[in-house]
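Got a structure for you, questions after.
The complex appears here without one of its protein chains, the remainder shown in place.
Coming up: chain A.
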Amino acid sequence: MEFKVEAHRIMSISLGKIYNSRVQRGGIKLHKNLLVSLVLRSARQVYLSDYYQGVCLNAQTMDTAQPWPPGETMDSELDENDSREHELPHEVGSDVRTSTPERPGSPVPALLNDAVAAPQPVAPPQLPSRRCSNAAAREGEANATRECGALGGVESDSDTPSNPPAASFCRKRRSCEKMTTPPPESPLKKIKQQQQPTATTNTTTTTTTTTAAQELPPPVGDGEEEMDTSNVSSLISIFGSSFSGLLGKESPASEPGAEDSEPDPPSGQICCEQVLKNIAPWSTAIVAF
């Protein structure tokens, strides 16, 4: 768990550095920003994988519905504060499917396993969510797949008061899925404007995270930690995997800000602005770091 906290901290520091590099004299230093982006990527990988491992471990011990370790209590808090209707998490990575533990004697987990195995499970109302994916999911609500619809039924069955441990289990499971679903799908779309097929094809959320950003609910009173986490994940989802070079994509079909008339793309200022333009709604969040 310490890794996760550490990774989270490193991610926020890295994002702060990248933001500050915009205003540094002499222009953006390519070398330093490349290194910072590499650190950001490593931290994010650890953050996501650590979170997922934590949830799996906890899932195995869910018989007693013991309190979650600090890392997971964040989600519990989100749990209570959540007021969303439905939400469609992003595509579930294949690794999520492979590790659902079995709990003997309970039909619900079996159902859940199936649910987990299929992409796009639908969450019941009380599900916790990362704000970004939740907001994004609301956008993508209309794009529910048939699997989601089918699972909807399954989930509502499982989410009965008579089965609180299972329900909370499924809650955590889904929050885990949401966390591990590679948010890059949306930023990739965002930055590339969906002109190119992405590497993974089974995502259905077509939302742009800018709209997600605008629809961010005001920060909940509970927890600076909570807000930081969600904002970090939102920022990560924006930068995503296309962040490795820091500089935005320069595909011909990309946003207007990306063109440069020079045959040689500039030293990064214009490209970086294009990325940063997209995160303008997040400037408040970044300042909070």
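By definition in this document, contacts are C-beta pairs under 8 Å (C-beta built on N, C-alpha and C of every residue); 3 or more make two chains touch, one makes a residue touch a chain; residues count from 1.
The working rule: contacts and distances are computed from a predicted model.
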- What name does the UniProt record list for the absent chain among "Phenylalanine--tRNA ligase beta subunit", "Carboxypeptidase O", "Serine/threonine-protein phosphatase 2A 55 kDa regulatory subunit B" or "Ribosome production factor 1"? "Serine/threonine-protein phosphatase 2A 55 kDa regulatory subunit B"
- Message: In the complete complex, the non-displayed chain touches which residues of chain A?
- Response: 6-7, 10, 13, 17, 25-27, 29-32, 34-35, 38-39, 42-43, 46, 242, 244-250, 262, 264-271
